[in-house]
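For this depiction, one protein chain was excluded, whereas all remaining protein chains were kept in their positions.
Chain IDs A, B and C follow the sequence of writing; residue 1 opens each chain.
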Amino acid sequence: MAGFSFSTEVKVRFAETDAQGIAHHASFLVWFEVARVEYLELHAGGYQSIRDQGIEALTTEVHVRYRRAAYFDERLRVWARCVDVRGARFRYEYLITRGDERVAEGYSLHATVDRETYRPVRVPAWLAEAVAGASPRASEES
Amino acid sequence: MAGFSFSTEVKVRFAETDAQGIAHHASFLVWFEVARVEYLELHAGGYQSIRDQGIEALTTEVHVRYRRAAYFDERLRVWARCVDVRGARFRYEYLITRGDERVAEGYSLHATVDRETYRPVRVPAWLAEAVAGASPRASEES
Amino acid sequence: MAGFSFSTEVKVRFAETDAQGIAHHASFLVWFEVARVEYLELHAGGYQSIRDQGIEALTTEVHVRYRRAAYFDERLRVWARCVDVRGARFRYEYLITRGDERVAEGYSLHATVDRETYRPVRVPAWLAEAVAGASPRASEES
Partner (left out) sequence: MAGFSFSTEVKVRFAETDAQGIAHHASFLVWFEVARVEYLELHAGGYQSIRDQGIEALTTEVHVRYRRAAYFDERLRVWARCVDVRGARFRYEYLITRGDERVAEGYSLHATVDRETYRPVRVPAWLAEAVAGASPRASEES
C-alpha cells in the first residue's frame, strides 16, 4: 500500500461482531492497537520495553473512517506507520484492507508520560529514531 | 453543559479498564453508543423501532479527543446531541464529563441504509423531526 | 428471587451483541462482575477500598449456564450473593432474570492476594463479616 511499509493481519472474531452482523465499530480501535503494538515490537523493542523504562504512551485522540463493513472470520490487513514524532507526542496512521478494498482508515495521537507522575516526558531519542527510520514521512513515500 | 440538553450516566466497569489502570480508549466508543441509544429511546421511539422499520444506521466515522483518564468505578456523564440530519446521513456530538471536568469529546457520523439491500435510504421524516426537535443546532444554543 | 437479597440492573448494550443477534456469551461474565462490584459497594465499602488496602481479589473459576438468549436493549436483573468466605477464598453465586424468566445462572470463585507479592492473604475479617451479614447462606433463605 502506498505510504505504508508495515502491516499485520487480524481475523474478525465472532466476539467482535454485533447484531448488525458486522464487526462492531469499536473493534477497529483494538485492531489499530494490535498493529501499533506489532509495529513497536519490530522497530523499538516492543511496547513492553517502553513501559519497562518508566514511560507510558497515552492515547489522546483517535479517528476512524469506515468505508466497508467487515464480517466474521474475514482476514483483514492492518497497515500502520508512525509519523510526526515530536516532543512528547507522536501520531500513527492506519489503513485496513481486504484484498484490494479499503475497509477503513484512521489515525491516533499519543503522548508519552512518566509512569509514576503522569507528567509529559519527551519521546526518548532511541524511540524517535527507531520510529523515524522505520516510517519515512508519508509525503516522501506516496 | 452548553449546547447539550441530553445526557446519561455510565459507571466505568472493571472489564473496561486496561493495564495502564485506566479505562481503555475503545470503551469511550461504547459509551458514546450507549448515549446514542438512550437518546433515540427518548426522542424517536428507540433504536429498536428504527431497526423494526427495516432501517439500519451504520457508523461511518468516529472521532474521540481524550482529555483526562477515566478510572474504574467512576461515574461519568455522557452528553449527546444529534445534529445535521440530511439525506441519508446524520451526525452525533458527544461530551463526557466528570463533575466539572471535560474527560473527552467526540463525534460520530451515521448513514441510514435499507436493512435488506444495505442501500442508502433517506433518514425518515419522523426520525429527522424527532431528532431536530430534540437538539436545536449547536450554534443556537451555545 | 429465593436465596438472593441483592440485585442490580443492566441493559444489553449494542456492543455486547454478536452476529447471532443476541448478547455474546462472554458479556455475562462482565455483568456478573458489575453485580459483584455493586454488591461490594453496598456491603464492604467498595471494591476500590479493598484494593486500597493492598489486596487484590483474583478470579480463579467461573461457570455460566445459559438458559435463554438475551437481546439488545433488554433490561436484565443480575442477582448476586457472596457465600463460603473461608481463608483466602470466597465464592459468588449469580442469577440473571428477565421478568419471571431465568436467563442465566452461574458462580465465580475468588482468591485474595497481597497486591505486591501476589501471595494469598486471608479475606480480611471486616470483609468476611460484611459479606456474611449481607448474604445468609443460601440454605437458610430458600
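Heads up, the rule we're going with is that a contact is a pair of C-beta atoms (placed from the backbone, for glycine too) under 8 Å apart; a residue touches a chain by one contact, two chains touch by 3 or more.
Keep in mind it's a predicted model, so treat the numbers as computed, not measured.
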(message) Of the residues A:73, A:101 or A:114, I need the one that contacts the missing chain.
(response) A:73
(request) Could you tell which one of A:30, A:83 or A:109 touches the chain left off the display? (result) A:30
(message) Take the complete complex as the reference. Which residues in chain A touch the chain that isn't displayed?
(response) 13-15, 29-30, 33-34, 37, 41, 46-48, 72-73
(request) Just the residue numbers, please: which parts of chain C touch the chain that's not shown? (result) 20, 25-26, 29-30, 33, 56, 58-66, 69, 118
(request) Tell me where the left-out chain touches chain B, residue by residue. (result) 14-15, 17-19, 21-22, 24, 26, 72
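Here is the rule we use: only the chains that are shown with their structure count from here on.
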(request) Would you mind checking which chain's mean C-alpha position lies nearest the centre of all protein C-alpha atoms? (result) B
(message) How many angstrom lie between the centres of chain A and chain B, each centre taken as the mean Cα position?
(response) 24
(request) List the centre-to-centre spacing of chain A and chain C in whole Å, with centres computed as mean CA coordinates. (result) 35
(request) Indicate the residues of chain C shared as contacts by at least two other chains. (result) 14-15, 72
